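Sharing a structure, written as structure tokens. Questions coming.
Yeah, one chain of the complex is gone here, protein chain that is, but the others are all in their spots.
And now, chain A:
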Amino acid sequence: MGLKTRKNHCHSVALKVNEQMGTKIGYTFIQSNRAWLPKALVLWIMGMAFISMSIYRGMDEENKIRRKEVLGSMCDQRARMLQDQFNVTVNHVHALTILVSTFHYFKNPSALDQDTFAEYTTRTAFERPLLSGVAYAPRVVDAQREQFERQHGMTITTMKSEPSPIRDEYAPVMFYQEPMSHVKSLDMMSGEEDRENILRARATGKAVLTRPFRLLGSHHLGVVLTFPVYKSKLPPRSTVEERIKATAGYIGGPFDVESLVENLLGQLAGNQAILVNVYDMTNASDPLIMYGDQNQDGDMSLLHESELDFGDSFRKHKMICRYHQKASTPWTALTTAFFLFVIGLLVGYILYGAAIHIVKVEDDFHKMQELKVRAEAADVAKSQFLATVSHEIRTPMNGILGMLALLLDTDLSSTQRDYAQTAQICGKALIALINEVLDRAKIEARKLELEAVLFNLRAILDDVLSLFSEKSRNKGIELAVFVSDKVPEFVLGDPGRFRQIITNLVGNSVKFTERGHIFVKVHLAERTMVKTDAKDETLLNGGTEEGVCRSGTGQFNTLSGLEAADGRNSWDKFKHLIDAEGFQSNASIINMMASNGGSEDVTLMVCVEDTGIGIPLSAQERVFMPFMQADSSTSRHYGGTGIGLSISKCLVELMRGQISFVSRPQVGSTFSFTAVFGKCKEYVFEDIKQSKSEDLPPGFKGLKAVVVDEKPVRAAVTQYHLNRLGIMVKMSSSIKDASSTAKNGDKFQPDIILVEKDCWISGEDSGFNAQLLDWKPNGHVFKLPKLILLATNISKDECDKAKAGGFADTVIMKPLRASMIAACLQQVLSTENKRQAGRGVPNGSSFHQGLLRGKKILVVDDNGVNRMVAAGALKKFGATVECAASAKAALDKLQSPHCFDACFMDIQMPEMDGFEATRRIRQMESKANEQMMNGGSSVDGTAKRDELHLPILAMTADVIHATFDECLKCGMDGYVSKPFEEENLYRELAKFFKSKPLSGA
């Protein structure tokens, strides 16, 4: 069965693991798209690059447009200015033509000669800054040539300064501005260019320009401006013929375009930045440069062309501007774009990094989760393994122990017997250890269930003390227990587990203590919690801080006088406790029980104080960890597995309490724990008090005793035990005090005087014996008080001396226990009542045999073998056994009236199980009871009893506590585990049948 449940547990663990793995599927978005992360990063970077590029382009474009606009506006401005200036000059030349026509042709004789012309033109030169000079050439037809030559005394020459050949007409320069003297009498029509110009000028009547050429004087590029002069006023709409006919001559002048433009540009801002070229575009395919460098340097990529209108419709001029330097790299745009890209890159990288990190963390998380699950599973597996192995070891160990027991029953030599006994002891120790491990495993598997039964706490503490009394006596350690009166006599809880904790703690203390004392104290936790002030807390585990040492002599007010680790346990506090509670009679317990009956729980505080080697500070935090000891040498010195404390801690926690400790190396340790117990109800209490109460004999009630002890704590312990026996106690610190009170005719006439060995030894020198003798006659009327010596350990010599010194009566060896004191007192007082002689649990086969004698028992089991064994076992106890192979058969047999005294019921049966059968039996009984109530005592044999109630005990191999609860629920009275063990069976049966024969007898 055990195996089966373990298996189930296995399943559940596996299930849990699966569940936890299942949660892993909940991936986040990032996790599920992790493969896309690098691609997303690349995409992002590309996107950022594209955006940066477009921003750069946009900014660059804007720059270019602005540059172009600037160029355009600058170019237009220059063109306009040039044109304006040109026009002004042209106008002025026009004015000159009018001057010539007016003064030369309309006046007769001419009012103009060379000097006048020269003077006038020179003085008005500022009006024509662009013209390096002007000259006038009259139109001379060939017929008039000679006349003209004669008249003006010059010869018409060609450009090459040769006398002109005969032509249709000539245009010799007649008047000229001073600097132009070299053109005098040159026939302007002799040059092809000039001739065309002249012809065009007179045909259009407007200013015309030649194509650009190098000027004679300055070698600058220039053009020649020609204007016709008419003899008569022309009508506004004159024809070409009319104009040609009316033409009298021509005024012309060279334009120094280069210096003109140079001057012009010099006046304007920004002329460094741009290059200006002026072209004559008359022949579009072959532009002639008028200004500017022929070499195409500068920024060729950006041009701006502006039309120039110099008033000559035949010739087209154009100004072309370029930037001097190529557009500078657009740094702003570049850096803006670059930084944007870098920022984008960084952001992308950060996001990518974050995502990668998230993925990694999540991966780690999942990994950890998995590991955690596995670790937990491993832990469970470990516990299971421990449980299994322990279980498996137990079985062969039982065999070994059984065999050893058999061996010890045979005839053995003393050496053999010794070996065998040692082996048996070791085996038992091993079993105990395995049980501990099993406990631990059970606790870890949360399978440990605490019982809830009424038990006597004080008796258990006495038991534990008696366990260690031998050891403590050998070591000379004072071992004592004190239970506060406020603690109820019976509490509801698990006595076995409580005992286990106490045993463990005391066992540890005994193990680690070589001198001094071990003191177990139990009181109500609420009380001490209030009393514990903050000042004390600071002392805890604090180390060497003083304040514990209260008496000047270096003695401490503890049980043995040695310093204890926990200052709170000092006498001051202890006295406080006792004072607060008062040492009244035992009756107060009952009162208190009554008054506190309301609340259901009681929290007890248990302290185990020792003056041992203490726990090293470094090891203190590991104390409650399983398999941990202070250090490895500890286990070498003292043995043990280090599992006990961890079990104790678990058990305490199961009891809804806490365990803690205060320890100072070389001073001692104090372990304290709280535990919550149920209080028993008042009405139950009385019952139990009768049936189950301590085995303390009541014969000492009303006796009076004096305890002579200089140590108040120790005295209080003695007093506690005596009070439990109902003895009234007076304390005195020395024998002198005690005897003096007695002498003073105090009403308190002690029947017993208990003297601590220390007091006796110290008092011996100061005439102790005499004092005692003094005392003795004082008790004249009554019997003399009995003298009892209390000692932890006593040598033979001392014993003899004590006997000689008046302690003839007895010596009580510590540790004190109420029952032991009772036994001693009984011996001393030789009380007549000897009733307690045989009150122990009856043992032995003879008793077993009688237990069920005459009882008729029904065994219900579907398994024949089981039935037979059960029957056999019950017969052994003297019962008459009947069997039923099924629940149905059992029900038939149990139809009332029946004569069975008890029924053993298998639980797992086909058709109808034990629970159901029991329920039916109870139904039948209640029906019968009703009938009986109604119809009076008609059924013979059962009439005496109040009610029909057949004790039904379950038989099952299932030892889980829950099954037991189930049994009780359906009306069963008890529970026997299968297969039967004699002791076990007896114990259960005794519950039902023990009291009856005794009370009946």
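Here are some notes:
In this section, a contact is a pair of C-beta atoms (placed from the backbone, for glycine too) under 8 Å apart; a residue touches a chain by one contact, two chains touch by 3 or more; residues count from 1.
Please note the rule applied: contacts and distances are computed from a predicted model.
According to UniProt, the chain absent from the figure is "Histidine-containing phosphotransfer protein", selected among "Histidine-containing phosphotransfer protein", "Protein transport protein Sec24C isoform X2", "mannitol dehydrogenase" or "Protein SEC13 homolog". The residue from A:141, A:300, A:343 or A:405 that touches the chain not shown here is A:405. In the complete complex, the residue from A:826, A:863 or A:929 that touches the missing chain is A:863.
Those residues of chain A that touch the chain absent from the view are 1, 3-4, 7, 395-396, 398-399, 402-403, 405-406, 409-410, 861-866, 868-869, 872-873, 875-876, 908, 910, 957, 978-982.
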